[in-house]
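Only a single protein chain was left out; the remaining protein chains are all shown in position.
Per-chain residue numbering starts at 1, and chain names A and B are given in the order in which the chains are listed.
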Amino acid sequence: MSTATPVRPGTSPAAKLVSHVATARESGIVLALVLIIVVATLNNPTFLFSPDGFRDLLLTPSLLLLVAVGQAIVIITRNVDLSVGSVVGITAYLTGRLFIDVPGLPLVVVFLAGIVVGAILGLINGALVAYAKVPALVITLGTMYIYRGVNVAWAGSNRVNASDLPADFRGLGTGQILGIPILTILAVVVLIVAAWYLRNLRSGRELYAIGSDPAAAHLYGLKVNRRIIGAFVTSGALAGLAGVLYAARYGTVASNAGFGWELQAIGAAVIGGVAISGGVGTVWGAAIGAYLLLTINRALPILGIDDFWQRAVVGALILGAIVLDRVLAVRQSRKLTAERETGR
Amino acid sequence: MFAFTRKTRVGTAAAALALAVTLVATGCSGGSGGGSGSGGDGGNLAITFLPKNLGNPYFETSNKGGEEAIGEFGGTFEQVGPSEATPTSQVQYIQTAAQQGVGGLVISANDPSAICDALDEARSAGVKVVTFDSDTDAKCRDLFINQATAEGIAKVQVDLVAKQIGDAGQVAILSAAANATNQNAWIELMKKDFAANHPNIELVDVVYGDDDDQTSFDRTAALLQTYPNLKGIVSPTTVGIAAAGRYLSTSEYKGKVALTGLGTPNQLREYVQDGTITAFALWNPADLGYLSAYATKALIDGTITGKEGDSFEAGKLGSFTVGADATVLLGDPYVFDSSNIADFDF
Partner (left out) sequence: MTSTTVDERARTYRAHGRPFWRRALLTREAAIIGILLLVIVVSLATVRNFDSPLTVTYLLRDIAPILLIALPMTLIIITEEIDLSVASIVGLSSVTVGVLTQSGWPFELAALAAIVVGLVAGAINGFLVTVVGLPSLAVTIGTLALFRGIAVGLLGTEAVTEFPETWTDLAKANIPGTPLPLIMIPFVVLAIVFAVLLHLTPFGRSLYAIGLNKEAAQFSGIDVARTKFILFVLSGTVSGFAGVYFTLLYSNARGENAMGMELQIIAAVLLGGVSIFGGRGALHGVIAGVLLIGTLGSALRLAGVTSDIINVITGVLLVLSVVSASLLAWVQSRRAAALGKRRSARSSAPAATV
């Protein structure tokens, strides 16, 4: 007669996976996103079920997604990057200027130029934060002013008009593959690469360590400075890419492009589960947070609420997210303390 | 660390005192130098143009017209402006102009009354204040150069949209900033015109794009989504109509929703050519700037005082007479469509 060892409920790998997914922060916001889309569509079917509606739903948040992913990487290391909006502005204008001043430039070169310029601007931030040991809040506050000022001084009152850009570049902004906008596909590809890097590569996981406890990471021998600089370079490069895509999407670039995007990106990341104190969160969360924020913006008028209230909703969501983070953190530490005590 | 000794406190007090003394000294010494600030009668032909915001092609054209005029009569031209079209940001530039003691300030107002106090302060510093394109309350400016009568501007747009949608259906208005004087004046008249002469046309919404390209773009998208039966959009702002045209020309509603309003030929040429826009209206902003500069010069050198009936010469545009409420009229709005749009470059 065989005796099977009883299996405690909830410990099988499948059960663990299900519980992990169910309690993940990301699932919560995906649910909220789906809920908003459902309610808005019930009110007005063109929200989802018209070609324009579906396209705009996917397209508009793709730019913020890129910036939010970069921001999430920086926040995970316990820093912030307030200068991304200005970086988007500079690279968007740079894109326009390149097309106007150097006719016949291949698209790839322009993309590379935008990303490289963004990376350099991020490098300045990272170097100052890592080597001057000044809080990133202050440094990026200053560089935000500087980059925006340079942008406005360079652009003057000129603006890049849609007619100045080559048609195939603008086609990127509105074109679709199999019904999905090209920009969205680009953004999702970047998202997948970033998520894989953070989860599977050693240098990616070290970012979490640095964010959790910088002193311990340093004592452990991690190259903290290098990682922090890398995080800022990534954030800058992604913002640069977003700037190039901004020019493709909107066509017209004035000197106020990207204004205010840094706070939206931080909000998206925080709502998506990336804790401001670092060490926690995923870029998936930040991406879904970006989609949530901008979809709320479009859904509010459908629901009859003036979309002027969007910012208030975003603020309430951010506060709710950080309170939730705190509650979970307290519960987690209590659980760990209890485990430690019962082990004795 | 916390032991701030008596000496440190004394030091702090001394430093603060020195600071205060410096400030007061600056202010007091300024009193004797105040005479340099209030020039502006007779020969001071330094004129500053202050449009609603910079980076707006319409105002770039009007600034060029003003610059040409000022070059003709030998004054100095300066253009300043905020990057967002808000009255608060215009106040600082008005103050700077007053401090610099310019002869005349030509301004397109973002709000009829909010900048009044700043304008009055500038006038008491000797600056002649001329509004153009968008007026303020009559009591805080010396002259208003109007591009066309408000009734004429409203009527031409209403007529255009009525013709393009077959005089029946839903329309919406995409405006600029919610407080802009000229926008609100035209919208009021348009509403009256719709009610009186076009009973089958229903105005469903007025949205504000703040003269910002991206905002206008997004508002157009929202309009089309919220009102699936929309037949026409009227945008009495060149930034708004350009952004709406850009959105419409890549959307499924192109050709189905009529778009008209006030726009510049250069910005809208491609939308007229691809059929998104049938016809729109405007006047020549360069002429407006040109006329404003000459009117300011006439005020500065005393040729006119802003009284009704005063007349002055405005270079190549001929002579003009001041009308009621110290207003000078440029002319009538002009309709652009595919037949004549190639002839213009502004």
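Rule of thumb we're sticking to: contacts are C-beta pairs under 8 Å (C-beta built on N, C-alpha and C of every residue); 3 or more make two chains touch, one makes a residue touch a chain.
These figures come from a predicted structure and were not determined experimentally.
Trainee: Of A:I146, A:L303 or A:L328, which residue touches the hidden chain?
Mentor: Answer from the full complex: A:I146 touches the omitted chain.
Trainee: Please pick, from B:L50, B:I70, B:I107 or B:A125, the residue that touches the omitted chain in the full complex.
Mentor: Residue touching the absent chain, from the options given: B:A125.
Trainee: Touching the hidden chain in the complete assembly: which of B:E60, B:D111, B:D135 or B:D193 does that?
Mentor: B:D111
Trainee: Taking the entire complex into account, which one of A:A68, A:A194 or A:I318 touches the absent chain?
Mentor: Considering the complete complex, A:I318 is the one touching the chain left out.
Trainee: Footprint of the hidden chain on subunit B, which residues?
Mentor: Looking at subunit B, the ones touching the missing chain are residues 1-2, 4, 7-9, 11-12, 14-16, 18-19, 22-24, 26-31, 33-34, 36-37, 78, 80, 82, 86-88, 91-92, 95-96, 98-101, 111-114, 116-117, 121, 125, 177-179, 208, 210.
Trainee: For subunit A, which residues touch the unseen chain?
Mentor: Within subunit A, the residues touching the omitted chain are 80, 128, 132-135, 137-139, 141-146, 148-153, 255, 263, 266-267, 270, 276-277, 306, 308-316, 318-319, 322-323, 326.
Everything below uses one rule, namely that only the chains that are shown with their structure count from here on.
Trainee: From the C-alpha centre of subunit A to that of subunit B, how far is it in Å?
Mentor: 37
Trainee: Which of the residues in subunit A end up touching subunit B in this complex?
Mentor: Residues 44, 46-47, 50-53, 56, 60, 152, 155, 157-159, 161-163, 174, 250-252, 254-257, 298, 301-302, 307.
Trainee: Which part of subunit B faces subunit A closely enough to touch in the complex?
Mentor: Against subunit A, subunit B makes touches at 54-57, 60, 81, 83-84, 212-214, 217-218, 221-222, 224-226, 228, 242-243, 246, 250-253, 267, 270.
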